[in-house]
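Removed from the display is one protein chain of the complex; every other protein chain stays in position.
Note that the chains take the letters A and B in the order they are written out, and that residue 1 is the start of every chain.
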Amino acid sequence: MLKNDKDNVIKFLETNLVPILFVIIIAFALPLSGFSVRYLFNEIIVRLVRNLFLVLALLLPIMAGMGLNFGMVLGAMAGEIGLIFITDWNITGLHGMFLAMILSIPLSILLGWMCGKILNRAKGREMVTSYILGFFMNGVYQLVVLYGMGSVIPIASDSIVLSRGYGIRNAVNLTGIRQSLDKLLPLKIGTTLIPVATFALIAVLCVFIIWFRRTKLGQDMRAIGQDMAVAEASGIDVARTRIISIIISTVLAGFGMVIYLQNIGTMNTYNSHEQVGMFSIAALLVGGASVNRAKIGNAILGVVLFHLMFVISPMAGKNLIGQAQLGEYFRVFVSYGVISISLVLYAIRKQRDKARAGIALADAQEVRD
Amino acid sequence: MKDKSPLLEMRNISKDFFGNSVLKDVSFKLEKGEILGLVGENGAGKTTLMKILFGMTVIRDTGGYSGEIFLEGKPVSYKTPFEALDDGIGMVHQEFSLLPGFTAAENILLNRESTKNNFMTELFGDRMKNLDRKDMRKRALKAIGKVGVQLHEDMLISDMPVGHKQFTEIARELEKDNIKLLVLDEPTAVLAESEAEILLKSMKKLSSEGISIIFISHRLREIINITDKILILRDGRIIQEKPTSSTNISEIAEAMVGRELEVSKREDVRVFDRTFLSVSRLWVNMPGETVRDVSFDVNEGEIFGIGGLAGQGKLGIPNGIMGLFPGGGEIILDGKKIGLNSPRIALDSGMAFVSEDRRDVGLLLDEPLDWNISFTAMQVQNKFLKPIFGNLIKWRDEKAIQNAAKGFIDALEIKCTGYSQKAQELSGGNQQKICLAKAFIVEPRVLFVSEPTRGIDVGAKKIVLDTLIKNNREKGTTIIMISSELEELRSVCDRIAIVDEGKIAGILPATRPAADFGLLMLGTAPVSGGAE
Partner (left out) sequence: MKYLDRIVEKTGWPRLIIGLFLFSLFIAAPFAQVKIGTSLSDTLIRFGMNGIMVLALVPMIHSGCGLNFGLPLGIIAGLLGATITIELGATGAASLFIAILAATPFALVFGWGYGNLLNRVKGNEMMIATYVGFSSVAFMCMMWLLLPYSSPTMVWGYEGVGLRTTISVEGFYLHALSNFLAVRIGTFFLPTGMLLFMGFVCFLVWAFLHTKTGTAMTAVGSNPVFARASGVNIDRMRTISVILSTWLGAVGIIVYQQSFGFIQLYMGPFYMAFPAVAAILIGGASVNKASIMNVLIGAFLFQGILTMTPSVMNSIIQMDMSEVIRIIVSNGMILYALTRVKKGAH
């Protein structure tokens, strides 16, 4: 059926509008940037190592129908606090990294639990609430890290405390654990170093997610994601399950943050988490995910496309009109624009689905004549 | 101890909502494998009775019930529906409770999935168990087999025709292996005739396997065909309890609606000579109240009633004509064609509507009474506006609004602290009077009043109905009144149309006996005479 084929094509374009748009942008900008393939390949590997774990942390709340978890910055904060402590205690290498992860767990659970509780009070507007919650907790984080650490919470190391005697410096050097995971099992392909250990850890997370979907808890989350009322009526504890999904996401975001920062090697104490939240969400959406549907493949594709754009756009801007600044603004615009488009498309689709039942009836009525 | 106690016995069940009695001393027994037909008008108490049986929280929140329930001779009193489910009582509701993105099997086994242990279970508990898809499929197929239909267990609900959804729901209840009693609330309402046949057949099969069924339906033929016993409720009382073999359709219809006339004597039949509003081939897509093909004429100055059971489409008629829900067809008012799908066009043509949904459609709950009363007139007819700078700015004339509100508060005896009180603080009856005032103030040529007495007390009921009659007699307003209360229609209207399955089943003068209307409601051909 010709009409059916056409419908399918339209549907495909519609669900994949954002990735397609991105491929077009990149196809335009790539030659303009003048980067070599080898350089870009190298960059993509680095970005995957850094970001993929964080992006994957977003999947569970989407499955549970809670939308994009803007509250993942809470987990990122927990990870950062873990890193501050191990830097202070001067525990280096893999031990330090894993200790930071372990330290972040209780904090992530606490924050995730709180976030889940709050979101249960704001059903239907989870995203905007978790978004504001991120801002709010950023204030609390600053209160603790900028004023509490070194005064109330003992921090011994002078190198990370501000000269005034309390508060953590703007940038914390993580040389102790820098790339400790990435360099554990290095594999060299040409000039590109592939950090096998980090990828292995990411693979473990992917397996966990796939496995988790097949558990009873995963099934319950999927059920809640589709219809909270029906799930509740069948005896599933909706509120609790939603909280669990947020807690898991927060803990994973904490791990992801530690992996992200061990790769970079320095921590921007007061900005890293905010950026990480936005870039992870944008990357996931670029990969073709939507507010209510996201797969591992979306995360991988998204990180590749989004960061490719990120790498090439300043150069492309410079070569195009002589201003690198333009490219930098462009990528900021694209990050926000992508999230906007995805949110709008999702909202419109939801309304259309609601209207669809009515259209079917109207058709049936008119045919009668 | 008795040797053979019935499967279910409800004894002397009474229930009132805030002094408003809805069930009075209801007792019945249901044997194992028996099919009981539960019949009654809307508000007769069927739903409340089932809610009590299932321990719905709303019952306890409103003060509980009195009387006793025995399941297999043991007294039970459920605190939540889940306890009832544990005891083997299942219910299929009118609205589907299915997940569209899950397969039939996943829905049938929702929250009762087969699982397998793994190492994580030790650490994190039972919810980390893996799903056992193979076993789930097996169990789902078995349940589908019990219903006795062809249904693919891997099909997504969203891809299913409506009948299959209904079967999936039933299969879900039957999958519980201790199921003893199944309550089906209007299960055939959404089904095509052939599908309904299949369903009835599988009900017979279930009862032969020892499962008891309570079958709620308004399709009397189905009731007669399938049940062993029929229970008729009216105004919260059992009117008739008979084996199906010893009753017939007209007896049931009469028992259902025929009540003593307690309303004031009607004046003589009025005669009208001019068709004022003519509706033809109207269809309206109002969820739950779909109108399929409705045509009728209303005379100038007449009070025209529209009755019928809930869900049959009577409410869709005014909502469609007034443009609140999408629809099609032809409306001619006083010789002029009126467009559909636009409240503004309907209002501009001189029609007004008092909605059955007071809280959502009828009122601005957060705003004062004077706003509620004057808003429509202000927006549609530019009343209560003071022009400033020529007609550049249309300023709200607070004084005029307040005066108008005061007038209606006095005239309709609205109990309130004043025109500035918020609408949500009034009682149901007084809120309804506000809705009437809102309609009267636009001085409509045709007034639609939908369920004007729903949820209001007796005193207010009388005032509301009297006000409508007064308005009709004094101002000559043509009124179309839609109500589930047949007696109310018969006491106020000149003629009454009965709507069944989205179509007009018949139009009779209000003076005809109640049973005639009852038969029309139940989808049975009208007795001698028929429509005029």
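Everything below uses one rule, namely that a residue touches a chain if its C-beta (ideal position, glycine included) is under 8 Å from a C-beta of that chain, and two chains touch if they have at least 3 such contacts.
These numbers come from a predicted model, not from an experiment.
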item: Residue of B:S14, B:T80, B:Q94 or B:Q379 touching the missing chain in the full complex; value: B:Q379
item: Listed residues B:M322, B:I338 or B:I504, member touching the removed chain; value: B:M322
item: Which residue of A:I132, A:I153, A:A171 or A:A233 touches the chain not shown here; value: A:I132
item: Option touching the unshown chain, where A:L146, A:I194, A:I264 or A:M315 are the choices; value: A:L146
item: Omitted-chain contact residue, chosen from A:L30, A:A122 or A:I153; value: A:A122
item: For chain B, the residues touching the chain missing from this view; value: 322, 324, 343-344, 347-348, 353, 355, 360-367, 371, 375-376, 378-380, 382, 385, 393-396
item: Touching residues on chain A - with respect to the absent chain; value: 118, 121-122, 124-125, 127-129, 131-133, 135-136, 138-140, 142-143, 146-147, 321, 323, 325-326, 329-330, 332-333, 335-337, 339-340, 343-344, 346-348, 351
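We adopt the following convention: only the chains that are shown with their structure count from here on.
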item: For chain A paired with chain B, centre-to-centre distance based on mean C-alpha positions, whole Å; value: 47
item: Of all residues in chain A, those that touch chain B in their complex; value: 211, 214-217, 219-220, 222-223, 226-227, 229-231, 233-236, 357-358, 361-362, 365-366, 368-369
item: Chain B to chain A touching residues, read off their complex; value: 81-82, 97-102, 106, 110-111, 113, 115, 120, 126-131, 281, 283, 285, 287, 290, 292-293, 326, 328
